[in-house]
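One chain of protein is taken out of this complex; the other chains stay put.
Letters are used for the chains, namely A and B, taken in the order the chains are written, and counting of residues starts over at 1 for each.
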Amino acid sequence: MNTATLRRKAIFVQSIFFATAAVLILTSIALVLFIGSQGLRLFTTYSPADFFFGTSWNQSTHTYGVIPLLYGSLMTTFLTLLVSVPLAILVAIFMVEVAPAPMRRVMRSTVELFAALPSVIFGLLALTIIVPWVRETFNAPLGKGILPATIVLIFMVQPTIVTITEDAVRTSASSLREACHAVGATRWQMLSGVIIPASRQGILTAVILGLGRAVGETMAVQMVIGNITVRIPKTLTEGATTMPATIVTQLPEAADPQTRSALIMVGFLLLIIAFALILSVRTVTGRSSKKPKAVKAEAPEPVSPDPRDPLRELEREMEAS
Amino acid sequence: MSPQPITDSKQGVVLGQARTNGGMSQIEIEARDFNFFYDNGGFKALKDINLRMPRHQVTALIGPSGCGKSTFLRAINRMHDQTPGTVTQGELLFEGEDINRAEDLIVLRRKIGMIFQRPNPFPMSIFDNVAYGLRLEAQGVRKSEINDRVEQALRDAYLWDEVKDKLRHSGLALSGGQQQRLCIARAIAVKPEVLLMDEPCAALDPIATLAIEELINELVKNYTIVIVTHNMQQAARVSQYTAFFTTDDSRTGQLVEFGHTTDIFTNPKDSRTEDYITGRFG
Partner (left out) sequence: MASQGLDGGRPLNEVFTGRATRSLRRARIVDRFATGLMWAAALMLVAVLFAVIASLLIAGIPAFSPEFLFTPGTFTNPGIGPQIWCTFYVLFLTLLIVVPIGTGAAVYMSEYARPGKLTNIIRFSTESLASVPSIVYGVFGSIVFLVMMGLGYSILSGSLTLALLNLPLMVRVAEDAIRSVPGSYREASLALAGSKWETTRKVVLPAALPGLLTAIVLTAGRIIGETAPLILTMGTTISPNAYYSLNPLSTGETLAVHIWVIKIIGLPGVPNSQAAADGSAAVLLLMVLVINIFVAYFNTRLERRLRGAAPPPRAGGSKKVGT
């Protein structure tokens, strides 16, 4: 083979690899383009104001107010994070600083398995355990609603928040642990006063990604929330809905184009939320990666200790004296 | 300033004055047949160390890499407790009490502060860095007192003039040398008795190194300082006493020679010390 053939072959191979990578770009563009165009089509026949501010979603009367869906999504997410963030931080610092090595391995497997369990299995268990419990404890006829959805989500977001928090805490602990011990801090004083504050960017990232997980979770929530779209729930134990739950419940049977567009529009909102979250993660981590650079620029070049050179100087000094 | 030297029959080297009964001893830290192991005794890192470090003097620990000098330094405030499988044997005394029998590590470490190879200020403001140790004991300490103590510690660390206008700025925004002096201020703010320094200038440029050395010469008036250094000239400049460590074939560290720094550098008794000092090895 001559060089020209070789070069042509190399270019050909590289283009194939590039094409596979380009699938990622194309998918991103296509997601926005198709879901956006099909979703926004709703507004040719339906007023955006009624969509964004309407407090009832009822496909049989062609009412598509997104507020009950948004309310359910925000409420479940907020309540979930309220409990799961402190819990996950405790678990993460436990894994880094407290757990003996065998226990740490147990925790790691636990977190991995939690992440691997299919959401429909969480939903099934929530349906057979949490829903009856809510029904009896709160005297709720259905037992479904925001409360059981929140309880199951608390466990489902643990792997996301724990893993990222653990990484952040491990990094800051490795550089600060000795300094804390040397000043005579107790372990909790070290964790609460130095390590957790030092890890706040990583923890924030973990919370944002956990939030994304909670907002997007579909099956487990759909199975226990009741899927009531026509009104905003007044309590946490009456039927409610979230954005993904509404889509998966109604899209397969949505025959008329307007309902379809409305549901796709809800999907578009979810897409926008996902992109907004990833952008905020970028902002958070971007800030952190800029900081050390500024410090590095100020810090002088470290000098490697050379035991010999100073010696000669010492000898010279001694000879002189 | 150095105390009346006496001769230790066992080591045959010059040591600080013997302890006096009742009052403050002249010997701050003493090792008696001290052995140190990693891996639950599987690896002997230090063998039969006998050493008496006098109060308010700088003792330099020198020797080739892997000779156990850092291990010894970190044993003094029990930093090894973090490492699973470390075992000690023999006695390591601080003011006559065995460090390894101390029940209260936190109190021990507040008495024996430490400065590390890399400056490691906390990611908080300069003020909060220095106040950190004080606030751990916040009960009964007034805010104005904390302010005073922070200022005093920063003055004692020769850092006050450089940072007094930016106490609320992040400690991480300082230069490497300033960060190390901030760490020293943080350590002395809680008024320890001993300062352990583990190659405090290894990551600094020559000018910052000089500043730290001047600071050490000043701090020694109030603190007993033990410093590990690779830099022979630095050992000669800052220390009154020098301990030379080396390893045998099994990589176990041992003390070869201990005495006045000038004696060690000008008139070493052991040929291994002489070889190292004159640069033939290590």
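List of remarks:
The definition used in the following text is that contacts are C-beta pairs under 8 Å (C-beta built on N, C-alpha and C of every residue); 3 or more make two chains touch, one makes a residue touch a chain.
Values in this document were obtained by computation on a predicted structure and should not be read as measured data.
When the omitted chain is restored, the residue from A:L40, A:M219 or A:I232 that touches it is A:M219. From the options A:A4, A:L24, A:A101 or A:A255, the residue with contact to the chain not on display is A:L24.
Contact between chain A and the unshown chain involves residues 6, 9-10, 13-14, 16-25, 27-28, 30-31, 34-35, 38, 87, 90-91, 93-95, 98-99, 103, 106-107, 109-114, 116-121, 123-125, 127, 129, 155, 158, 186-189, 191-192, 209, 212, 215-219, 222-223, 244, 247-248, 251-252, 263-264, 267, 270-271, 274-275, 277-278, 281-282.
By the touch rule set out above, chain B reaches the unshown chain at residues 24, 38-39, 42-43, 45-46, 63, 65-72, 74, 83, 94-98, 101-104, 106-108, 110-111, 134, 136-141, 190-193, 199, 222-223, 228, 245, 251, 253.
Quick note on the criterion: only the chains that are shown with their structure count from here on.
Chain B has its Cα centroid 45 Å from the Cα centroid of chain A.
Those residues of chain B that touch chain A in the shared complex are 77, 79, 82, 84, 106-110, 113-114, 116, 118, 120-124, 132-133, 136, 172-177, 179, 183, 186-187, 190, 199, 202-209, 229-234, 236, 265-266, 276-279, 282.
Interface of chain A with chain B (complex): residues 101, 172, 175-179, 181-186, 189, 193-194, 197-198, 291, 294-295, 298-303, 305-308, 310-314, 318.
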